[in-house]
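All protein chains of the complex are present and in place, except for one that has been dropped.
Then we have chain A:
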């Protein structure tokens, strides 16, 4: 895989993402691994289905990498997100960030997962015992319109 920011329909190998950010300047590599949770607010998930607008999702993941480079100039970032059917405990997303010192690696990977939930066109469909639902608005904004990207974000490609 040549890209540092990509969508896959195959199981994610954690090391593929980490390998993208290994370098001698780094003293820290932080990884965030998002996995499929069984219970959400008391409801049992059987499995999840992820869908993406793949071309745009990869561009927006890359944009997040660029935003991280602006905020933490010494950081190097790689992100992979899986789509299709995922079983419990499967890996949905891996973020790897390397930096010279640990604080920035923790902060930047946290930033990346929050931004994914705001701007990357990927959707999760919950399959429960008693039904299904496409999930949105995970950041629990009062109105989704409040969560539109700002003019600044739209320009920031």
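Throughout what follows, a contact is a pair of C-beta atoms (placed from the backbone, for glycine too) under 8 Å apart; a residue touches a chain by one contact, two chains touch by 3 or more; residues count from 1.
The criterion applied here is as follows: contacts and distances are computed from a predicted model.
Hidden from the displayed complex is a chain whose UniProt protein name, among "Threonine/serine exporter", "Energy-coupling factor transporter transmembrane protein EcfT", "Molybdopterin synthase sulfur carrier subunit" or "Spore maturation protein", is "Molybdopterin synthase sulfur carrier subunit".
For chain A, the list of residues touching the undisplayed chain reads 34, 50-53, 55-57, 59, 81, 92-93, 113, 116-125, 134-138, 144, 147-149, 153-154, 157.
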